[in-house]
Every structure is written in structure tokens, then in C-alpha cells.
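A single protein chain has been omitted; all remaining protein chains appear in their positions.
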Amino acid sequence: MNEMILIQVGVADIKVSKAPAMLMTNLGSCIAVCLYYEQGQIGGMLHLMMPRADEKALEYRGFKKEKYANTGIRELVYQIKQQFRVDHSMLTAKIFGGGRILQNVSLDIGADNAKAAQDILRELGIRIIASKVGGTKGYNIRFDLSTGKVRCQIFGEQEQEF
Amino acid sequence: MVHSNKTINAIQMIARLIIDEASRAFSKMIRQGVSIEMQNAYFDDISNVTAKICNEYNEYKGSVGAIVDLTGDVKLKFLFMTDLSTAQILTDLLLRRQTGTTKEYDINVESTVQEIGNVLSCIVANMLVNDFQISMTPSVPVVLRDFAGTIFAEFIRDVADERQEALVVESRFLLSNQKMKCHMFIMPVGESEQILQYLTFS
Partner (left out) sequence: MGKKIMVVDDAAVIRLMLKDILESHQFEVVGECSNGQDAIEKFKALKPDIVTMDIIMPNMDGVQALEEILKFDKNAKVIMVTALDQREFLMKAIRLGAADFIVKPFEDARVIAAIQRVARQI
């Protein structure tokens, strides 16, 4: 039996893999989009920071698709297709995170991120089968590609399985 | 972006100077010999940096961190982060209680981390003001109690908004008779070339 591979997903990052693997990340106001193809036990996680890349963002030297929901989710779908030949129509989605961690900031970027992720997935026709977003604390996420299940712990609360 | 060895060496030496000074101030603060060692000063992709921190602090009891914004001629972000048990030990040391007295996360623990963040970030600011004639003012520290990866993600957000690369100065704290897990991070925000120009006279 193959050993489980643990893969940490950083901020503005995408990781795609196949079972046995666990994709993991910590979230604040960012959102983790977990896409899964059950039959092949193939999945990917995007850790996005911001809702949409606009014209100005595209001009930044530091522009990276993975930072934004509108470019990042499309990139995640693309990478799954490129590496495993899985079309987006065969994927389901689970989304997590989008907390409001820094209270002294006027914008609720977490809520904006969550809404943008939901909108983009809907546009792509990818069904969201689980979602846990919001709050004021961080999320610890572990996405098991053997089962498609996501263990989600919000700081200070009990772990839940989605 | 590729940085020359000369630039990286200069950054590392300046970071060591700052950390030496911080070490002295910290020892004075908790009235115990403590050394802060620079682990590394490096440029890296923000995704790699955050993944690395999540791995290193992969524990579930949570961490406490104080984030300070230093603004002025250049903008820096400063993070002092520790795990809960260390924060409790530091609180006892600061209040001259027997270590082990503080057992919960309470206002004293929160304000201990806040004040350590305050003092250490001011050391950084002082150094830049005195040695590099850079004007800098620290913000009131924001204290977060959460997963280490979450604290670090919020810390790096301002940099990550605009750039993909961060300059990170990472150091760890060693107290001889106590198990302590603390890290200090310094990160320029904005054009790193401008900051490097200030720091390395290039």
C-alpha cells in the first residue's frame, strides 16, 4: 500500500495530485477551493487571496493567476485537465475559509473571496457540494484524495468532516 | 527576480545586526539571558514561504502573533510569533512569576505578546533610523491567536497583494532553561529594490 503523500498548499498556490495524497493548508481571509474527481481519486486545491484580477492587477510584475478567484479557479481546472485528462464537467467542488481575521480592516475580503469563488464555480458549471466559510478565525484544511473528504477545523472549534 | 550574492550577503549581515540588538533588548525585557539567532534572510516565492511556515508550525494548539506595520521612508511588516505555552512562559517571566503560573490564554498573555512585538519592532525601526537615516514609525501591534499558518498568511497579505516574492528574515529564540518556540519575521512591503537601495546603498 502506498504511503500517503502530504502536500502543503501555500498562499496563492495550486497543487494537483492523485490518491494517496493529502492536500493541506491554513486559511485566514483566503479561500481554499477543493476540486475532486471521485472515480479517479484525483483532486486539486487552490488557495486564493483575492476575488478578481482586474486590468491593473494584470499589469503588476507580481501577477500570479493563483492569487485570484477568477483566474485561479480556471487555472486549477486547467492543471487538472493537463495532468490527468479530467474535464471540469466531472469535478465537484468544496470551498472553505474566507474569515475576517483582521478586525481593523474595513473591507471584508474573506466574504468577497467566498462570493467570487461561488460565482466562478457556478459559471464553470462545477457543483459545490460542501461549503464552510466566514467567521473570525482561521481554518485548517486537510483534503484527502483517497476519499474526497475534507477535514476542516476552525480555530478553537471541533474538527468537522465535509 | 534574481538578486546578487552581494545583495543577499548585505541583507543577511544587516539582519544579523538587527537581531543582535533585538536579542539584547529582549533579554533586558524578560530579565533572563536569551539569544535570538538569525535562521535565514532570503527571497522566496510567497507560496513557498507560507507552505514552509505551515509545515514548521504544524501543531493544533495554536499560536499567538503580534503584527506591526512600520511605515515611513520604506514600509516594513514585522511579526513576532510564538506557540501558546511559550507565550505563557514569557508572561510569567515578564511578571516575575514562577514559570507555570499562567495556564490560560488571558489578557496578560495577549499583552505580553503585544508588548514583545512592540519592543522588537521598535528595535528594527531604531536601527534603520539610526544607522540608515530611514524615517519609520511603528503601528500599534495587532495580536492574533490562531493557527500559525493563518497568522502568517495575514502577515504576508500586504506583500502578496502586490508581489509574488517576499524578502523574509527569519529568526528563532533560545532560552537556556526553557523550551521556547518563537520566531520573528521582517518583511519589506512594496518595491524591494527601493528598500535594498536604502539598506545596501546600491
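In this document, chain identifiers A and B correspond to the written order of the chains, with residue numbering beginning at 1 in each.
The rule we apply is simple: a contact is a pair of C-beta atoms (placed from the backbone, for glycine too) under 8 Å apart; a residue touches a chain by one contact, two chains touch by 3 or more.
Just so it is clear, the structure is predicted and the values come from calculations on it, not from any experiment.
Engineer: May I ask you to name the displayed chains that the omitted chain touches in the full complex?
Structural biologist: Looking at the complete complex, the unshown chain comes into contact with B.
Engineer: Which of these, B:T7, B:S63 or B:T91, touches the one chain of the complex that we don't see?
Structural biologist: Here the residue in touch with the unshown chain is B:T91.
Engineer: Among B:Q12, B:S85 or B:N108, choose the residue that contacts the chain missing from this document, as touch is defined above.
Structural biologist: Considering the complete complex, B:N108 is the one touching the chain left out.
Engineer: Touching the missing chain, which residues of subunit B?
Structural biologist: 25-26, 28-29, 91, 94-96, 107-108, 110-112, 114-115, 118-119, 122, 125-126, 129, 138-140
By our rule, only the chains that are shown with their structure count from here on.
Engineer: Could you list, by residue number, the parts of subunit B that touch subunit A in their complex?
Structural biologist: 46-52, 54-55, 60, 62, 142, 144-154, 156-157, 160-165
Engineer: Could you list, by residue number, the parts of subunit A that touch subunit B in their complex?
Structural biologist: 8-13, 24-30, 47, 49-50, 60-64, 66-67, 99, 101-102, 104, 137-140, 153, 155-156
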